[in-house]
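In this view, the complex is presented without one of its protein chains, the others remaining in place.
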Amino acid sequence: MFVAGIDIGSTITKIVISNGTEILASMATPTSAEHRRLAFRVMDDALASCFLSYNEIEYIVATGYGRINVPFADQQVTEITCHMRGINFLFPNVRTIIDIGGQDSKGIKVKDGKQVDFIMNDKCAAGTGRFFEQIADVLGVKLEDIGEMSLRSKNPASISSLCTVFAEQEALLRLSEGASIEDILAGIHKANASRIHSMIGKLKIEQDVAITGGGAKNLGLVRALEQRIGFPLVVPPEPLITGALGAALIARETATKLTPQQLKEKKAKRRLEAVTFFDDPKRGSEIVL
Amino acid sequence: MSADNKKGLAKAQEIYNNRGKYARSLKEQGKKVFGYFCCYPPIELLTALDIIPVRILGDMDQPVTLADNYLPPVMCIFCRSAFDLGMKGKYDYFDGFVGAHACDGAERTSFIWTNYIKTPCNFHLDIPHTAHDAAVDFFREQLEYFQKELEKFAGRDITPDELRNATMAHNRQRALVREIYSLRKPDPPLISGTEMLTVLIATMGMSVHEGNLLLEEVIQEIKQRENVHEKKSRLMIWGSLIDNAAFTELIESSGLNIVIEDTAIGTRPFWHDIRDTENPLQGIAEHYLKEVLCPRTFRDSGKNYEHDSELRFGYLKDFAKHWKVNGVFANIIRNCDIHGYEVPVIKDYLNGLGIPVLVIEQDYSTASLESLRTRFQAFAETISS
Amino acid sequence: MGYTAGLDIGSAYSKAVVFEDGELVSYYVKPTSGNFSLAADLVLEEALQKVGLSLAKLRYIGACGLGVTFISETFNKITELSCHTRGVHYLMPSVRTVIEIGNQSARVMKTTPKGKVADSLVSDKCATGSGRIMQIISKVLRTDLEQFGKLSEKATKPAKFTTNCAVFLETEAISRVAEGTPREDIIAGLNQTLAGKIGSMVHRMRIEADCVMTGGVALNAGLVAMMEKEIGLKIQVPEQPMITGAIGAALITAEKAEN
Partner (left out) sequence: MEKDNSVKTMKSAKTLKTAREAGYFGKKMLTDAIKAQEEGHPIGWSMVSWWQGDFIAKAMGMHLVYPENYGAFCAAVRQAEPYLEIADSEGFPNNLCGYARNCLGFAKSLRDNNYVIPEGAPGGGLARPVLLLASGTACDARYKWFQSLGRYLNDVPVWNLEMPQSGVKEYYLKDNKEKNLRFVVKELRNFVSFMENLLKRKLDHDKLKVMLDQALKTLNIAWQVDLLRRAVPSPMVSQDFWSVMIPHFYLPDDPEAYSFYERVYAEVKERVDNGIGAIPNEKYRMMFSELPPWHSIGFFDELSKRYGIAMVMESWNYHAPTPMPEEELDGVTDPLEIIARLTYHKWMEHNEVAREFDTSPGFFNAAYLKWAKEYRADGFFAHPLMSCRPATYTLMHTRNSLEEKLKVPGVVVPGDIIDLRVFNADEGFSKVEAFVETMDHYRDLRKQAGMAW
């Protein structure tokens, strides 16, 4: 049985297609403005890569920031549940999950394969992937490199501002004062780790602790968090796709509970069309400023 | 007023949408209208004089502006919002104002309210923090003063029978509200949390008799319903009050059915009847101190933590059992101390019963509601698995 | 009295003014571009050159602005609150409330009839209510900041933003562009978001007319109009809203030295 999980994140769209036991295809591609509307285009690519068509996929679960705008999905599940499922599948011993996404950061507590508590910040860019993107941008280094670079610092610069916008300027200032990029990056990572830690702290951190989401690809952040928390973190080999993997796992589980007839009905409802998630009345246009 | 030709839920919705207009129409009919804060002022006394009690609420849709000059931002924003509306003249139809020392916020706002918003009659009720016998006596004495002030305003005395009748009418209201609650026991419930909120807020702006008629209509209406609501996970709300349907709508569109709410616009004012005592004020005093279960009243067994928790939250266990609650949303309006201090304790207690708890500290603003959606959805997923 | 200069080395713009016997005779504004010390030198030089003066002619130099703390030269450093208040008072003596929105913060000051701060409020350490977001969005829209005011007035359906965070506002603006939302509507929406945020701050004080807005953001007429609606008062804007801090710095310095 083929199933798929699609995670339309604020920044990166991730897809996992599975035959029920193993991953057949996975991909991660920027959630560009285009893809916000045309989620099926990404799906097309993923399907093509394993020579499958929509109809062959028994069940599709969408998750992430843009989950409500995947008209071909059979079910929507929040990224919190999906990340939990993904991590639980990969590391059954994990009790606490830290998810650093593009526009939010979250903490999730797991017990006996179920999530028991979670916490989330999406009000402020501090402590999210966006912060690091901005900083990499102003410092003119590649996002992929900032983690490693920060680890080479001997003398982390002090970055007092947690506002992304001001931290950028502060970083430039430190640069003009002669601090090295490594030191600035180390300072940035430290400040963010402490911010993330104080949020996750409310959950009573229990071992094992996993980190997932795009932030887990940043080794500098992982190390800085480990230092704050006091023990090593578990990092999945492909942290970006944990959410999509979780979605695929849920898809399989649901699909096995449904009759062929029900599955068929579901499939008939799938649509491949453009939608924008900002136009959704539930998302913002009602909001009075 | 178009509410006249509507019935039941539609009427409740109409009044909910136009509280001010409705109250003004009552005034045009020659009625007296009093505003009161929170669920502690015994509105039975107002009813006894045919005065219509209107519960003072805030407005999550409107940013607080004028109030910031008088109340500091560290104060609970519900209070600030209510006062803001007052300063903007939204409550200018009050003939009287009843303040109450419920929580600090309500107490100081009440005091400050009377400095800047004038009404022909006002009274501040000092409500003790414990339910000791001495406190009940004290509270009863305060009610005697309250009664005298009201009588002075109305130019006539309240006879014991009038007070008794008023109390009975309000007890009837309590029973009706509880009946609606019992119609939320089935799965799915016959009436949604959003509908319930509009009904309760509507009744909190009309005379008890009108309110009872409305409740009866609502009961009839929903009893005849078939499957208007979807089956979803069953949520109990505990904590600071919710007075805007946009909030409950957000929750209920996130995969949850609100089945019971232990809040100040929920079960708290309605759960127990006032006993008929020789001095009617005695029964009233006992009811408000002992049976309105809000964490502002200090209840402690003096023994140990487990015992105290049981004493303070034991009733939630019954709610959870009878309403088959899957999870609890602890709603904390930012800077609401009396609920804020309870958070870890109530989490302990409910988790101990195997009930998950979602705690959200919110800013009392519809503009920031949408960002809570993922949290409610994730919680729905948590408790349905 | 002779010549006095005032500097305001902001995080985005550096401003210099020159006074001769209490009269404003020259001013100059240029982007700070990251190097405070250099910007201070350049902008002062330019302002002096405009009236053919040399540094040596100056009797006093007063300075304010974020950059000043990072410059080792010993200017007479004055807090921005006092400078802006004083500067606005010089230009418009009937002022009672000053709303100053610069690149990094928003400030509201009540002034005494004599141009001193009677009360003040400074925005918290978040870029949401500051001019920085305007700059960011102008890049996104590839539109000059100068156009913002005019464009905003042309909006038919201001875009709604669902966030307050400057960073996420940028992201949302990018999506809107991609979706084909007209520039005007994006700018108007942004102005509205900002006006709401700053308005709620203003309301924390009992403000009085006349109300003046200064700082670079005051150049954005669309925002000013929305602020007027938000606070229910007419808002005046000096012809050169950016230089009020520098003016105040010059005046206060001269005054202190003379007394």
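The first chain written gets the first letter, and so on, giving A, B and C; residue counts start at 1 in each chain.
In this text, a contact is a pair of C-beta atoms (placed from the backbone, for glycine too) under 8 Å apart; a residue touches a chain by one contact, two chains touch by 3 or more.
Owing to the predicted nature of the structure, the values given are computational and were not obtained by experimental measurement.
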item	value
Contact set of the excluded chain (shown chains only)	A, B, C
Selected residue (touches chain absent from view) among C:V25, C:M92 or C:A118	C:A118
Of B:Q62, B:T130, B:S253 or B:T277, the residue in touch with the unshown chain	B:T130
Touch list for chain C against the chain that is not drawn	11, 66, 69-70, 79, 81-82, 85, 104, 112-114, 116-120, 122
Absent-chain interface as seen on chain A, which is shown	158, 160-161, 166, 169-170, 173, 198, 201-202, 204
Residue numbers in chain B that touch the chain omitted from display	69-72, 74-75, 99, 101, 103-105, 107-108, 111-112, 114-115, 122-124, 126, 128-130, 132, 134-135, 137-138, 141-142, 145, 148, 295-296, 298, 300, 302-306, 308-309, 332, 334-335, 337-338, 340-345, 347-348, 359, 361
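Following the convention adopted for this analysis, only the chains that are shown with their structure count from here on.
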item	value
Distance from chain C to chain B - Cα centre to Cα centre, in angstrom	47
Where chain C touches two or more other chains, by residue	162-163, 196
In chain A, residues with contacts to at least two other chains	123, 283-284, 287, 289
Residues on chain B engaged by chain A in the complex (per definition of touch)	61, 253, 356, 366-367, 370-371, 373-375, 377-379, 381-382, 385
For the chain A and chain C complex, residues of the former touching the latter	10, 32-34, 36-37, 103, 123-125, 130-131, 134, 161-166, 169, 172-173, 176, 276, 278-279, 283-285, 287, 289
Complex contacts: residues of chain B adjacent to chain C	63-66, 68-69, 73, 370-371
